[in-house]
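Missing here: one protein chain of the complex. Every other protein chain is in place.
Read from first to last, the chains carry the letters A and B; within each, the first residue is number 1.
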Amino acid sequence: MNWKRALLAPAIAVPVIALFGWGLTRDPGYIESPLPGRPAPGFALEVFAPGTAPLARPAGDSIHLDSLRGRIVVVNFWASWCLGCRDEHEDLTRTALAYADRPVSFVGVLYMDQQPAALKWIGEMGGQSYPSVDDPRSRMAIDYGLYGVPETFILDAQGVVAHKQTGPISAAVLTRVVDSLLAVPTGAK
Amino acid sequence: MNEFWKKRRWPILGLAVILAAFGWLLFGGLDKNVIFFLTPAELLAKGPDAVDRPVRLGGQVKPGSVQWDEKSLDLRFVITDGAGDVAVHSTGSPPQMFRDGMGVVVEGRVGADSLFRASSLMIKHSNEYRAPAEGQRPQEMYRTLFKDQPK
Partner (left out) sequence: MGPLGRGSVIGALVVTALAMVIIPVAARRGRRDWLEIGYAAVHTNLLLLSIAMAAMMSALVTHDFSVGYVAQVGSRATPLLYTIISLWGALEGSILLWGWVLAFYAAAVLSINKHREGNLVPYALAVLMGVMLFFGILLVGPANPFGVVSPVPADGPGPNPLLQNHWLMAVHPPLLYMGYVGMAVPFAFAIGAMLAGEVRQDAWMQLVRRWMLVSWAFLGAAIIAGMWWSYEVLGWGGYWAWDPVENASLMPWLTATAYLHSAMVQERRGMLRLWNVNLVAGTFVLTILGTFLTRSGIISSVHAFTTGTIGYYFLAFIAVVMLFTLVMVAGNSDLLKTEGKLDSAASRETVFLLNNLLLTAFTFTVLVGTLYPLIAEAVRGVKVSVGEPFFDRMSLPLLVLLLFLMGVGPALPWRRTPEGTLGSRLGVPVVGAVLALAIAVLLGRREPWALIAFACIGYALAATLREFATGSAARRAAHGESWPLAFARLVGSNPRRHGGYVAHIGIFLVAIGIAASGGGRLEREGTLARGETLTVGDHTVRLREVYGLQEPQRYVIGARLEVLGADGATIDTLSPRMNFYTSSDQPVPTPDVRSTWSGDLYANLQTFRNDGTTATVKIISEPLVGWIWLGGAVVVFGALIGMLAPRKRLAAEAS
């Protein structure tokens, strides 16, 4: 072995590997969402899955985004046919309960699905602690620029989109973002 | 060194010329054929700079904007990303399930009249599959075509 020459190897390999490493942190199909940093589009949709106490809202009730001003809102788009939604379900339900006594609201939004199938799914998954609304014509999904499910938007107390998650969200991310928003004094307008 | 250079001058020079020519062709070719990937807002922000450059434009079909003439195959619609709208014109048929709010990517060039002329139109597939919604299942949408079929 000629070790002097062997040292040439890293000189060639390292830049290539660094490029790939950097590339992995990007998503080539990702189109920057115009939403983060902007006020979230309003919505008023009917609850079809009430959730469980203490977060329950009766089915048929309408949830208006405006009425949630002053609270941090976690909007999660899901469907019963979506596998990624299974992964995040447990984390969402648990985190929602953990913040039950804080000014935080979780809202599930059903995307391109039927209510009976969705209710059955909630049953199978062992319940959903927070209410879900139906978005039958995908109007809200269009307003929010949805590319697929699951997708989660976290809005601050002023109704501005603070975080957008494409794909399953974890309890860790939820807690981190919600905590950082809770740390901002609500009166700061 | 001198001896070495004398002996191999021509092969080395030749190789250098070939490599330089190839590199020039390669990167010149790349520069001319690069297609920028933009959102409508980014395209609008570029203004005249973007005119007649190949662009891939990604966004959503603005609800209510789709017009298609099935005889002339003239297709017009607006692509939006919430922050900007771009009018798109293409010749050909829209995909069968083309509808409002769908994520699409069109490739083409924007003209001085700020109309985007698309040479190809792709539906932006999300990684998750999605099941058709109520009223959009083929057996409901194309009822007459399936009427002779056993249910």
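In this section, a residue touches a chain if its C-beta (ideal position, glycine included) is under 8 Å from a C-beta of that chain, and two chains touch if they have at least 3 such contacts.
These numbers come from a predicted model, not from an experiment.
K.L.:
Among B:44, B:66, B:83 or B:123, single out the residue that touches the unshown chain.
P.N.:
B:123
K.L.:
Sort through A:83, A:100 or A:184 and give me the one touching the missing partner chain.
P.N.:
Candidates A:83, A:100 or A:184; residue touching the omitted chain: A:83.
K.L.:
Which candidate, A:24, A:53 or A:183, sits in contact with the chain we can't see?
P.N.:
Of the listed residues, the one touching the omitted chain is A:24.
K.L.:
Spell out the interface residues on chain B facing the chain that's missing from view.
P.N.:
22, 25-26, 29-30, 32-38, 54, 56, 70-71, 73, 92-98, 123, 125, 127, 129-133, 136-139, 141-142, 144-146, 149-150
K.L.:
Residue by residue, what part of chain A touches the chain that was omitted?
P.N.:
1-3, 5-10, 12-13, 16-17, 19-24, 26-29, 81, 83, 86, 112, 124-125
The working rule: only the chains that are shown with their structure count from here on.
K.L.:
Quick check: how many Å separate the C-alpha centres of chain A and chain B?
P.N.:
Averaging C-alpha atoms per chain gives centres 29 Å apart.
K.L.:
Across the complex, what residues on chain B touch chain A?
P.N.:
Contacts found on chain B: 39, 41, 58-60, 63, 81-83, 100-101, 103, 124, 126-134.
K.L.:
Help me check something: in the complex, which residues belonging to chain A touch chain B?
P.N.:
It comes out as residues 29, 31-32, 34-35, 79, 81-84, 111-114, 136, 138, 141-142, 145, 147-150, 167.
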